[in-house]
Each structure stands twice: as C-alpha cells, then as structure tokens.
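Here is the structure we will look at, set down as structure tokens.
What you see is the complex with one protein chain gone and the rest in place.
Chain nomenclature is as follows: A and B, assigned in order of appearance, with residue numbering initiated at 1 for each chain independently.
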Amino acid sequence: MIRGLGALVRKDLLRQLKDAKGFAIYMCVPLLLTFIMGISFGGGVFGESGISAVPLVICGGDLPSVLEDRLAQGLQESGFFQVTWADTAEAARLVSRGDASAALVLPDGLLRDFFSGRAVEVQLWKDPNSAVKAGIVESILAGVMRQYQAGEAAYRALWPEDAFPEAAGEDDAVDALFGGEPDRLLRSLREDATFGREFLDRLERGAVFARTLETPSISLELHDRQDWEAAQGDARQSRNLHDYFLPAFAVFFMMFSAAAMARELHRERETRTLARLLTGPVTVGTVALGKWLTAVIMCSLQLLVLLACGGLLFQLRVGSAPVALLFVSVAAAAAAASVYLALGLVVRTEKAMDALTTVFTLTCGMLGGNFFPVEFMPPALHYAGLVTFNYWANRAFSDLITRGEGLASVTPAIVVLWTIAVVGLVLAIAIFTVRQRKGVAA
Amino acid sequence: MNPRLIATVVGLRLRRVAADRANLIWLILMPLVFSYLMGMLMGNWSATGSASKPTFIVFGLEPATEAVTALLAPLADHPDFELVRRDTTATPERARSLLEDRVVAGALLVGPGFADSLRAGLAPTLDFYHDSDRTSSQRVRQALEAAYAATAVRATVQSLVDPAAAPEDPGKAAAFDAATYDSLVAHPRVRLAVTSLGRNRTADLTLTLTDSRQHSGPSYTLMFILMFLLMSAKDLVLERRQRTLDRLRLAWPTTADLVAGFFLAGMVVGLLQAALLLGFNAVLFRLDYGPSPACLALVVVLFVAVSSAAGLLLGTLSRTGGQADGLGMVFGLALPALGGLWWPLEIVPDVMQRIGRSLPTGQAITVFHDMIGRGWGLAETAPMLWGLAAWLAILLGLAVYFFRREIRG
Partner (left out) sequence: MIEVHELVKTYGAKVAVNRLSFAVAEGELFGLLGPNGAGKTTTISVLSTLLPASGGRAVVAGCDVARDPQGVRERIGVVPQEIALYEDLSARDNLLFWGRLYGLGGPDLKRRVEEMLEAVELAEHARQRVGSFSGGMKRRLNLAAGLMHGPQVLFLDEPTVGIDAQARKKILDLIRRLNADGLTILYTTHYLEEAEQLCHRIGVIDRGELAALGDKEDLIRQIGDEDTIRFDLPESLLPEFAEAAARWPGAGAVSHARGLAQLRAADGARILPEIQSWLAARGQSLAHLEVERPNLETLYLNLTGRALRE
C-alpha cells in the first residue's frame, strides 16, 4: 500500500507542478486582493491609515470671526476633518452632491440665543450616501453635545435660581455684549451693585462648577486590548490590516485549490485513468489517501508561500511562531483536503461537484470569516460560522499573526482542524468504498 | 449585418447557458446569498436598528449604587448590544480573556468597594475593557461613554451640594434637583438635529443610503454580472479550440454578424440576470432604486454592455480555457474590489476613490448610490454614464479589432 501510495502522490504532485499557471493564479489572486486592501485601507507598507479626512462644511454667518477661526483651526488640526466655510445654500449643494460628507449648520444668533437661555438647535446635514464619514462626524458631535447637555442640566439642577439673563429680564446685558456695545455692559456692572454682585457670583459659580467637573467623582478607565497587549512587553498586537486580510484570502483560495484537487478524482474518472488505477494493485482507500495527501502537501505549500510573500511584501508578522504557523497551515490544509474530497465523492460528476463546491466555498468563506471578521455577524450566523473548518483556520492564523500568540493558544484550533480532517477523510474513504462495491466508483 | 443570423447565435448561446443548470448558481443563487449575507455583515448604517447583538458584560456585586444603576439604565435595551449583568466580581485578567476570546464586545468591572468609595468621595474607578479593532466593541464603548457623561456629571456635582452653606458662598448649592436634572438631560435646551439631505420620495420615506443592503444589493448584482460574463470568455476559447468557431465562420457571412451575435448574447444573459437580481432585491430587501426608471435602465444596459464587451475581449485574447478562467477571476475580483463593490468608496483614500470612479464598476455603483441615496436621475448622473459609455466604446472596439484579427488569422 505504501509503495502504491507513494507512486500516486508522486504522480499527482508532478501533475500539479506541471500546471504552473493554475497554481500561479491561486497564488497571485490573494496577493493582488491583499494589495488592493492595502492601498485602500493602509497598514503595513502602505502606512497607518488609508481613510482620507472627512470633508466638512460649516455655516454660521454671525459667529465672531475669532470663534470661527478657532473652530475651523481646531477641527482642521485634528487631522480628521477638511473644513470649509460656506453659506447654507452652498453647504446644502455640497452635501447633497456628495462633495462634502456633512455640514455643521450653526444658526444665526447662536451665541446670543445660547447665553439668553433660549433653545438652540445646531444642525448637522449629512450626505445621504456617506454612511461612514458622515457617521463619524455625527458620532463626534453627539459626544461633545452630550457632555455639554449633562453639564448644563447639572448646573441648573444645582442653581435653579440662576436663570438665564433673558429669563431674568436681563437681556439688555446680552444685547449689549453681543450687540457690539460692551461698554453698556460695563456701565451696568459699575452702576448697578446688585447686578454686578450677582454677575460676579455667577462667574464664580461657573468657575467652581467647571473645576469640579474636571475631576469627576466616578472615573471611567478605558482599557483597550491594543494597549494592554503593547504594555505586556512587546508590540505583538498588530495594527496591520494585511495581518487579517492576507491569511483570510490565503485560506479562501486554499479552499479553491483543495476543491480543484478533489475535482481531479472526477477528471480521472472521466479520462478513465481512475478505472485503470482500480484494476491495479491499489484499493480505493489508497487512491483516496493519495489524493488527500497531495492536496495536503500542495495546500500547505500554498498557505506557507502566501504567508511568506505576505511577510516580504506587506510586512506580515509571520516570524514570531514559525512552528505554530507550519502546524496551523498543515492542519488547515488537511481539513480542507478531507472536506472537499468527501464533497467530491458525494456527487457523481465534475459539473455537479463544481456547482456544489462553489456554493460551499463561497458560503463557508463568508460564514467562516474570510471576507469579514465573524463577530460582525448576527449570533445565529456567528454560530453557523463555528462549524466551518475555515473559521478555525482563520482564527488560528489571526491568533498567530494579528495577536502574536504562540503554539499553545492555537492548539485547540489545530485539534479541531485535525478532527475535521480525520472525520472527513474516513467519510470520503467510506463513500468511495461503498461506491466501488456497487461498481460505480470509476 | 443580418439580424436573423445574429438572433440565431444569441439563441444558441442562451440555450447553452440554460442547459447548464450550474449556471443558475452564478446567475442567481450566489449573488442573492452574497447580497443578503454581506448586507447583514456590514450591518445597518442608520442610527437605529442593528444586525448584530454582541454581549456587553458588567461584573459587580449587588446592591449597586444609584450611580451604577443610572449608568446602566439607558444601556439595558440598547439596539446594538445585549447588556448582561453578573452579580460577581471579576479580575482584569478575566475581563481581558473574555475580550481576547471574543466572548464579549466589552466588559465593565465595578469593583467591590465601589459604593463605599463613592460615598467617601474617593472617586472610584469603573474599568471598561474593550477592543478598538472591533466595530462591535466600538459601539459598546460609544454607548457607555454617552451614559457615563450623564451619570458622572450627576455624581460629580453632588460635592457642590451643601445645605448648610453660607449664602455668601456662591460655589455651593443648597440642593441638587434630581427631577430637573433628569428632565433637562432628557430634553436638553441645546440640541443637535441631524438630517440626511436625501430627496423625499414620499412623506414617510427619505431616500438615504442608510441600510447596507442598499449598497450590497446593487453591488453584488453588478459584481456577479461582470464575473459571469468574464467567465463566459472561456466558452469563446472553447469554441475556437473545438473548431465550432471555424464552422460558424464558414457558415456565416460576416465577422460583424459573429461579433454582434456573441456580444448581444452576453448582453441578453446579463440583462436577464440584472432584471432578476434587481427584482429580487426590490422584493426581498425592499430596495427603492429612486425616481428615475430611465436612469436605472441606462446604467444597467451600459454596465451589462461593458461586461459583455470585456468578456468578448478576454475570450478573444486568451489562448486557453485556463488562461481565460484565470484572467476572468483576476479581473472579476479586482475590478469589484477597486470599484467599490465590496466596500463603499468613501472609506478609501482620495486617490483610490478617483481610481475606483474611473473604472466601470465604480461608475455603475456610484450611479446606483446616487439614484438610491440622492434620488438622482439621468441629468445628474450623466458624467458617470458617459464614463460607462466610454468604457463600452473602448472595450468593444478592442474586442472587435482582436476578433477580426483572430478570424483573419
């Protein structure tokens, strides 16, 4: 059996290597897609971030120019925004055409209304097609707004008697301040002692209040996984998008390779070489094992070469646990080879197999996290993803490359992959044997 | 050109496509599965609703303080995640491992001495563990921070309450009016009003791209039309290798008839596929393609024509079936990825956006977005439609040139 198996594997490997173009396609496409991901989203050799600044328009004609400048400068300097000022008509045009992601519309008389205690509504106009960037603007503004709202609510819950000037019939002061007559305000302060004292009391309260809020009585300490892993001594945690995408694409195209190799069984049946093999001194089990072994070798090789290319081209961190990487690659290849061999034997023709494996590969690719991390999915689909072999391969590669883990942490995934491999292979051989007994194996 | 002969070759191609039931997988099944699952994966882009409910776990011994209760109250029925409370303490290691093992999207630790520390004015800390690389974790963090703002301010300002304070001490308040606070937090004076500038389709419906299926539906329709027609290039190679092309050439009067036949056959298949998929998307995912059927029809026809011409060119230039398959796969994946069919172009750098919108895939999906999101019609989308027309002229011109050269040997 061993000699026959050796001959079969040698022959199939030789045939695979002769089909250099097919092999090259399965190698090039994942690298190409990873490259596109790289130039699209940044990371690794393409820099830290690929997303461009959010084009933001601000309209607010009657803000003092100092405030306008400070606001624009602050937003621009954050690096997240590319700020322009425009009137409302132009802002509406820019946003509705998609030339700006959002417009922040500050109403006329904003400061006056604000200090007068009147309701103030700041508007945010979003580009209807900008789900992401306009969403970022909204999220940031909403955060700032919430802080202010809580602060104002707290102040008024503490000092309800501190009515806003307008409510207290003091809108003259506000008019004076914002009407370009500060002298009138100063005169009021000098001439009206009660008004002056209350005004100063408010200022003091405001200062005390602001200082108090600077040291909150409950603090929320945020612990980001990135930080604690970095603090653990090395920068194992990856921020390189390729670390996710290349292994994911490599596994996905390895699935296609495994399917193509399992399809060889049908090709051999159609060219009658399978029938000829079965008149020789080998059993169907040996033939199946030969196909499986070849697929394991080629698929492992494909994964390892792709990851090595990723290391060279995209600075993928593949070197931290090479032995674990090898084990995961072989286990993933073994599971894929078994699953596709069993699938191939369930159907009778190459065409049926093509159809079945295409649906299977694309669906598993999606459920198992080859396009998006599985956690993006709803729970039901997330759990469905757990039963796909590629999920475990993706997870193990992610642990090794993205999270810098070692062999110990990927051992459970390796065990799962080998379990799938063994069960699949046994199933494949059983199906093949039954079919031979029925005289329909070849 | 002879319309009858062209119709014959179109009919032949259609019969061959229909004869292979496996084609249904590429034509219909996979695009729908992709549209559905990818839409689900991308989640809902609108402010409300969610596709996914990850877990946000809170560890802390009961009875919780009023502050913690207030903090968690608005998070209890959050649409983006499920709040799970555990009446136990947990170590930072436990929280980290839950995050690392992706069991939870966020973990909040309320320490055992939290209530006492708060009473004693010792500013206790709530520890929140999250993973900034995960969208679900980011959602939890944003929601927690929002709730924290209200709770922390409320708790913090308690130190300013001193009923016995002298009237001349302006920095102290006699009391904290909780009802006022809650009311003002719920109905703030200063508000942010968010509006999407989509065109109102009906009184209830503003056209906005708020659901990821509005992207995934058209984008995977376009992607699979392109892929199917590029993969069909192999058929032309096989026709050549099996000599049926020679036979057709002998039987047919002009090369133009032959080119037109192959090109139109691709168009018919592509248009059928587009009609079915866009129809299914409209029914299953309630997609509204905007107010301009003419614009919808034109973008579909142009994109299908571009894809058919690309398939014809690929089939003419490829020497072997394997070559056609391989190149079909490369272009069939790269063009959708670069053109923004996999993810919206707005999230990639400007230069990539420009590249994307110069490709037929990017032009077609931009027109779809503009129809769906902005309610645009032919006039507004004209630049992109002209772009598609230019691609059609270039690809069809090249295909005809190489096809003629091939036929003349």
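In the analysis below, contacts are C-beta pairs under 8 Å (C-beta built on N, C-alpha and C of every residue); 3 or more make two chains touch, one makes a residue touch a chain.
Note that the structure is predicted; figures quoted are calculated from it, not measured.
Novice: Who does the absent chain touch among those shown?
Specialist: A
Novice: Just to verify: which one of A:Arg70, A:Arg190 or A:Arg276 makes contact with the chain not shown?
Specialist: Hidden-chain contact among the options goes to A:Arg276.
Novice: Residues of chain A in contact with the chain that isn't shown?
Specialist: Interface residues of chain A facing the absent chain: 3-4, 6-8, 10-11, 14-15, 18-19, 271-273, 275-282, 437-439, 442.
Operating definition for what follows: only the chains that are shown with their structure count from here on.
Novice: Centre to centre, by mean C-alpha position, how many angstrom separate chain A and chain B?
Specialist: So the centroids are 13 Å from each other.
Novice: Considering the complex alone, what residue numbers of chain B touch chain A?
Specialist: Those in contact with chain A are residues 20-22, 25-26, 29-30, 33-34, 37-38, 40-43, 45, 47, 51-54, 67, 92, 95-96, 99-100, 102, 105, 118, 121, 123-136, 141-142, 144-146, 148-161, 170-171, 173, 175-178, 180-181, 183-185, 188-198, 206-210, 212, 215, 322-323, 325-326, 329-330, 333-334, 337-338, 342-344, 346-350, 352-353, 369-370, 373-374.
Novice: Provide the residue numbers of chain A that touch chain B in the complex, in ascending order.
Specialist: Those in contact with chain B are residues 19, 21-22, 24-25, 28-29, 32-33, 36-37, 39-42, 50-52, 92, 95-98, 101, 114, 117-135, 138-139, 141-143, 145-160, 201-202, 204-205, 208-209, 212-213, 215-226, 228, 239, 351-352, 354-355, 358-359, 362-363, 366-367, 371-373, 375-379, 381, 403.
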